[in-house]
Structure formats: structure tokens, C-alpha cells
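This is the structure, below, for whatever I ask next.
Apart from one protein chain that is not included, each protein chain of the complex appears where it belongs.
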Amino acid sequence: MSTVAVPLRGSYLEAGFSLWSWLSTVDHKRIAILYALSITAFFFVGGVAATLIRLELVTPAGDLVSAETYNKLFTMHGVIMVWFFLIPSIPSTLGNFLVPLMIGARDLAFPRLNLASWYLYVAGGLFTVGALIAGGVDTGWTFYTPFSTMFSNTHVIAAVIGVFIVGFSSILTGINFIVTIHKMRAPGMTLFRLPLFIWSMYATGIIFVLATPVLAMTLFLITVERLFGVGVFDPALGGDPLLFQHLFWFYSHPAVYVMILPAMGVASEIIPCYSRNNIFAYRSMAFAVLAIAIIGFLVWGHHMFVSGQSIYAGMVFSILSFLVAVPSAIKVFNWTATLYKGSISFDAPMLYALGFVGLFTVGGMTGLFLASLALDVHLHDTYFVIAHFHYIMVGGAVMAFLGAVHFWWPKITGRMYSDRWARFAAIVVFVGFNLTFFPQFLLGYLGMPRRYHEYPPEFQVLNVLSSAGASVLAVGYLLPLCYLLWSLKYGARAGSNPWRATGLEWQTPSPPPVENFVSIPEVTEPPYAYREKDRSDG
Amino acid sequence: MIAHPVPRVRTYVLVWVALICLLLLTLGSAYMNLGRLNAGINLAIAAAKAWLVAFFFMHLRSSHYMLRIAAATGFFWLAILIGLSLTDFAVRY
Amino acid sequence: MVEAVVVARQFDDARQQRRASDLGMWVFLATEILFFGALFMSYTISRIHAPEAFAIASRLTNITLGSVNTAVLLTSSLTMALAVRAMKLGMRRTSVGFMCATIALGIAFLAIKGTEYWLDYTGNLVPAVNFAQPGPHAAGVELFFFLYFVMTGWHSLHMLIGIVVVGSLAVMAWRSDFTPDYFTPVELGGLYWHLVDIVWIFLYPLLYLVSRA
Partner (left out) sequence: MWNFPLHPDRASSLALHVDILLYAWLALAGVVTVAVLFLIVWFAVKYRHGSGANRALPPDAALRRRNHRIEAAWIVTPLLLFMVMFGWAAVLYYAHAAAPANATEIYVVGKQWMWKLEHVGGQREIDELHVPVGRPVKLIMTSQDVIHSFFMPVFRIKQDVLPGRYTMLWFTATKPGDYHLFCSQYCGTEHAQMIGHVVVMEPAAFERWLESGNASQSMAQEGAARFRQYGCSGCHGPSASVHAPKLEGLFGRRVQLADGTSTIADERYIHDSVMLPRKDVVAGYEPIMPSFQGQIAEDDLLDIVEYIKSLQDALPLEGK
């Protein structure tokens, strides 16, 4: 392997300041920034919808918005948060930024595809926002037939096309990650020296390329059925609505792992760093990531226990769902064991990461409640499910996303933020989150169905608690926006490795040069060698 | 520099002849009433044809093992999609 | 190696670049399999629901044109494979010739397919346009033809893309853009062409041969 020396040409941020230099960039780091800006915008659009939903639910009567508006609000909340925030969140921003840096490459394998993926994302977003402006969609993010094809009078097709397009953005990202991780590792960077974040990006890539095309074709079939009144889903045409559900969840369940696997990768980077300890059981962590990605494809039918699918299918999908929980449990235990005999400090990223572990544990355990057949019959489509998946996707994925942003912020921007504010924000998010979503577990067991804009009065206390928590959570999400932006101008300059972390990305200046490395590094030791590093640093 | 020896034209032509023969075979078998066996034969022949194309025309025979894994994965995941769905549809009624 | 191979800035050398492209293409082909996979799944389930109707409907397809088209497509795969081989051996003109043959066969395929569509149209077999069939299983037959048009439609679209791709490759090859050291685009274009062929290999028995006996 030749080690090509590249002259240092200043940081990637200084490679051009015009708008066009950003819109035409093929630098993975700049594309990551483009993605970060766009997903943040979508996060706040989805957040506004969530705010209105929680406000409406303060009282049992449907008094703030009409039923129609409410249905459009939760649909847009779901569509935007799932496809335009959560799925691209960690992979397309931090993954894009870090994959080449962490494996010691100059860029992703296909930089132009990478830029194309961002443009597809924007095009898909425009269609979806277009559907929103034109009057909204009221099918729920799940687009269940025959409601979405034959009965809804809203702009289903525009929204479906938006999601169809953004799917190809995911596919391109997935191809790029898989090829880059296989073919472009630095000398000495063997598979089992890869940081776990890279393993999680690899697993995410697999899910992107294998699940997304199925969704794309399914959405195409929905569109045709809606436009022409012929298709395979409507029973009035001899079709089967459960066929849609199988196809939809074949994508959408693995998509949940697209949200949580990167979060696990982030926790696996942060926890060893602030524990100054080697990660516990590196290999089983890597295998667990792969196992989750693969078994995660075999469990989709647990969304359909009461849908009318056969009880045998229910049994098969139930047992497989329990199996996929085993590697997740292993990961939680291993993170905990990583703390053992460490030297732990509690900087903001660590608080987010520990918060992630706790909330993910609750989310994962309640997921097992739902995988239990007899219990799911009662809990399905209630607020218990809402609480469960928000613990995974918001408590898990968003906490980890924030942790990752804080951890790599100095690397990305070259600036330090206020750690005191950041720790405060982490605690606000954690408290606000639990206050918002824990009451929903109780609501669900009491029997409150999801997607209700009015509800019986005995559910009010818990709903008020939840809405109160949501306002705390909103503050928690606005805080980082403020102090992180502040740091861009006033923050102290960050050195190349402010956290004394291992990993190749910390061996290059912050912010990194255009070509990532002055010369491609050679890897000689396993990842997370914190004990060895601290010993040699003294 | 050429990584692998280039297959001879004869190989390609023979594969093509085999493909056409299989086409005739599947067409012919379809005109024999074999009950459920017809579908099985048709699919088996289609799989054989796909294998010939992939191994010879697409050079999987001499490719890096990663490429073979990628190809196999696509088909395997399709089998998962259809196979696990059949736990529902095949026993629904 | 005398001739310079353009290596993009992110790669170490031509070999790494070629291997990355190969793997990228195969991963893309895997997504294509699952893209069509959703249709194969819909077909399987619909056929389980309406086996009789699928048998009847399949007999309404044009077996002659369908079988000839299969042969045309298999032959086009042969010419494409020979085009790649010729390029690998540096026989530029031969390669361009085989690519032109591939394009011609591809166009022939689409022409035959178009003829079939026309016959289907005159036979009142197009769902949502003019579908009208007598008999006890009309709804199931319509379902079959819906899938028939969606599956062959997506396949034809892929053929069209393939023809454009091979056409561009032929032009580039004619301009001597490729050498025995660098012909990755030709190889990848060939892979794409063969995959579209494989999709048809499965469509053929599922659509034309359900119940001919």
C-alpha cells in the first residue's frame, strides 16, 4: 500500500466560501454539514407538529385543532421525523463525516453519489413539504391500505413520492458506506480494528440497501392503486391489505434498527473515552451489531399480531423478536462493564451516552413486553407502543445523536462549546424526556389508543403530565442550538484531540484538512486502547 | 495487467447454447400437465439459467468472494421476504 | 503499465478503484433484486389467493412472442459478455460491434414487448384502461394482468436504461476511452445488462408458463 503524502491545504471549511462551493462539493465532510443543516430544519418542522399534538392532548376534548388537522399533524410528525430526521440523522451527518476519517481514507468511495444522495434527500423533502403546504396528508406515516389508496382525500401521492425519492438517498448512502468500509481502510486497519461506530455504519448500510428498495416498490404500488384503482392491496379488487403490511414492515422494522444501530455505535465511542477504559468484549460488540442488523430483518411480523395474520406467523415472529433482543442486551451489559475499573469523567457527551444507555434499556425491555403475544394483544396500537418506540428513537437515537454532536463538535468545527451549558442541557433533555413519555406507558396499559385527538376524561392527568414534560423537552432541544451556535464564533479553539481519544479521526487537525490526513496513517493497535494510551501518556 | 485469464469465446457460446436449451426445456415442460410439479420445474430451470448468467456472463466464477456474497445476499434476502411471509399466507385459511 | 489510468483522488491506486467500483455495482444489483423482490412477493401472495385465475390469465399471454423475447434477451446477454471480453483483450472495434448487437437485440426486445402490449390492448387485457374479460375469474385475471404490466413495465424501463448505458459505452469505446487496463464502465454496464436479463429469466415462467398444459 502506498502512503500518498498530500500537502496540507487548510481545513475543509476554508475550501470555499461561496454558496456554490457548498452546493457542488463532493467532500464528504461538507456534504455532512449540508445534511446536518437540512435534518435540523426538518427536526424543528417535525417538532412543531409534535408540540401542537401535545397541546391538543392537554384536554380530553378536541378543542385546539379539528380532527382532520390533528390527523395531518401526527402524519407529518411521523413522516418527517422518521424519513427526514431519524433515518438520515446519525448516518448521513456524523457517518458521512466520520467514516473516511475513522478508517483512514481520503473520502468515501463514490463522492459524487454522496452529493447525489443529498440532492435526492432535498428533492424528497420538497415533495413532502409540498404535500404539507398543499393541505397535508392524513394516513399516518404507515400509509395503511385501503385507507391510503381508496379512502383518504388528502395529498397522499405527493407525500409517498417524497418518501420514495428519499429512499434512494438512503440506498446511495448505504452503497457508499459498504464499499468504503470494505475497500478503503488504511493499512493495518483490519476488520477487527474497526471502531464500533464503523461497524454500526456498516450494518446500517446493509439495512439501507436491502430494505429500502422493498419500500420503494411498495410505495409505487400504493401510488398506482390510488391513481388507477387497480392493485394488489385492496380486497375489493381481490387484493390483500395484509400484503401491504408485510411489505411495509419488511422495510420499516429494519428501519428502526437504522435509527438505533448508529446510536449504539456512538455510545461505544463515547463511553470508553470518558471511562479511560478499553471497551468490554470488543468482538462480541461487533458481532452483536451484525446480528441485530440481520435478525432485525426477520421480526417484522410482530407489528401484525392483531392484524389478522395467522397465529403461526405470530408465533414465528414473536420468538424471532425475542432472539433479536439478546444481542441488544449484550451491548447494554458490555457498556456497563466498560465502566468497571475505569476513570470516569462526566463531560456532556458522557452524560448523553449514559442517558442513552438507561433510556435504551427501558425502551428495549418494554419492547419485549410487546413481543409477548398475549400481552401485545392488549397493548398493540395503544400509547404503550408510542412510549416504547419513543424511548428507542428519541430516548435512544436522539440522545445518542446529541451525544455524538457534542463529542465530535470540536473535530467538526474546530471550536469548544460551554461544557457547563451542555451538561445542563443533557440533564434537561433526560428529565423532560422521561416526564413526556413515561406517563404514556401507563396511558397505554389503561387502554388509550394511539392517534386519538379526543379521549375519555380519566386519561387527562397523565396526558397533562406528558405535555408538561414535552415543554421541558422542547427547552432541552433548543438549548444546544443556542450554545453550539454561540461556540462557532466565541468558543475556544479546539486542539486536534481535546478528549485524548483514540481513533484516527483525532490524529488529524480540527477541523480536518480537505484530504483528511496529512499522510495516511498506519494502524498498529486495536481500537479503544485507552489503558495503553494513558499508560504511555503518563 | 489482466487479473484473471479471459474465458474463451467457446465457453460463452456453450453457456448461451445451454441457456437456449433450458428455455426450450422449460417451455416444453410447461405443456406437460404435471400438477404442482410444473411450477417447481419452471422455477428450478429459471434458477439454473440465472446461475449460468451470473457465473459465466457476470464472471462470478472468478470474482472476489465479496462479490459472490453480495450477489447471494440479494437473493437470500428475497427468500427471507417471501419465506417468512408464507408463515402467514400459506396457513391463513 | 504504460497507459495512465485516471485514479480518483480518494483511491490509492487503480486496483483499489476497480475493486470499489465492482463491489459498489454488485451491492447496487442486490438492491435491484429486492426492488423487483417486492413485486415477486406480491405475485406469490396474489397467486396463492387466486391460483385458478392466474392459470387462466397466464394462458391469455402471448407465449410465442414471450418465448422469442426470452431467446432474444439471452442472446443479447451473450453479445454483451462478448463485448466485455473483447474490450478486455483490447479489441476495440469488435467490442463496439458486440455492443451495437446488444443494443439492437435490446431494441428488438422492446419492439416485441411493445407488440405484445398492443395485442394485450386489443384483447381488452389492460387493467384500468380497457380491461374486460368474461368468465368466472375476471377479478383474479385482472389482478394477474395488473402485476404483468407492472413487472414487465419496470423491466422494460430497466431495458431502456440499459440500452442508453450500453449506447454511451459504445460511443466512449469508439472514442478509445477504454483500454485493457481500464474498462470498468464496460464491465459494470455488462453486469447491469445481465441482471436485467436475470429478472426476465424469472418473469418468463411466472407470467407465461403458469398453466399451459
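For clarity, chains are labelled A, B and C in written order, and residue numbers in each chain start from 1.
Note that in this section a contact is a pair of C-beta atoms (placed from the backbone, for glycine too) under 8 Å apart; a residue touches a chain by one contact, two chains touch by 3 or more.
In this text, all values refer to a predicted model and were calculated from it rather than measured experimentally.
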{"item": "Displayed chains contacting the withheld chain", "value": "A, C"}
{"item": "Residue of C:V5, C:A108 or C:A138 touching the missing chain in the full complex", "value": "C:A138"}
{"item": "Omitted-chain contact residue, chosen from A:E14, A:E458 or A:E525", "value": "A:E458"}
{"item": "Sole residue of A:S38, A:S200, A:S318 or A:S467 that reaches the chain not shown, by the stated touch rule", "value": "A:S318"}
{"item": "Residue of A:T25, A:S152, A:T218 or A:T413 touching the missing chain in the full complex", "value": "A:S152"}
{"item": "Selected from A:S11, A:T59 or A:S284 as touching the chain missing from the view", "value": "A:S284"}
{"item": "Positions on chain C contacted by the hidden chain, ascending", "value": "50-52, 135-140"}
{"item": "Missing-partner contacts on chain A, residue numbers", "value": "62, 67-68, 71, 138, 140, 144, 146-147, 150-152, 235-236, 238, 241-242, 275-276, 280-281, 284, 306-308, 311, 314-315, 318-319, 322-323, 325-326, 329-330, 332-334, 336-337, 339-346, 354, 357-358, 361-362, 365-366, 368-369, 371-378, 380-382, 442, 445-447, 449-456, 458-462, 531"}
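One rule holds in what follows: only the chains that are shown with their structure count from here on.
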{"item": "Pair of chains joined by more contacts [C-beta pairs], A-C or A-B", "value": "A-C"}
{"item": "Centroid distance [mean C-alpha coordinates] between chain C and chain B, Å", "value": "14"}
{"item": "Sites on chain A at which at least two other chains make contact", "value": "182, 210, 214, 240, 246-247"}
{"item": "Junction residues of chain C, two or more chains touched", "value": "19, 23, 27, 30-32, 34, 37-38, 41, 45, 49"}
{"item": "Chain A partner contacts - residues on chain C that touch it in the complex", "value": "8-13, 16, 19-20, 23-24, 27-28, 30-32, 34-39, 41-42, 45-46, 49-50, 53, 127-128, 131, 139-140, 142-143, 146-147, 150"}
{"item": "Residues on chain C engaged by chain B in the complex (per definition of touch)", "value": "1, 19, 22-23, 26-27, 29-34, 37-38, 40-41, 44-45, 48-49, 63, 67, 70-71, 74-75, 77-78, 80-82, 85, 88-89, 180-181, 190-191, 194-195, 197-198, 201-202, 204-206, 208-213"}
{"item": "For the chain A and chain C complex, residues of the former touching the latter", "value": "1-2, 4, 100, 105-111, 171, 174-176, 178-180, 182-184, 209-214, 216-218, 221, 224, 228-232, 237-240, 243, 246-247, 515, 520"}
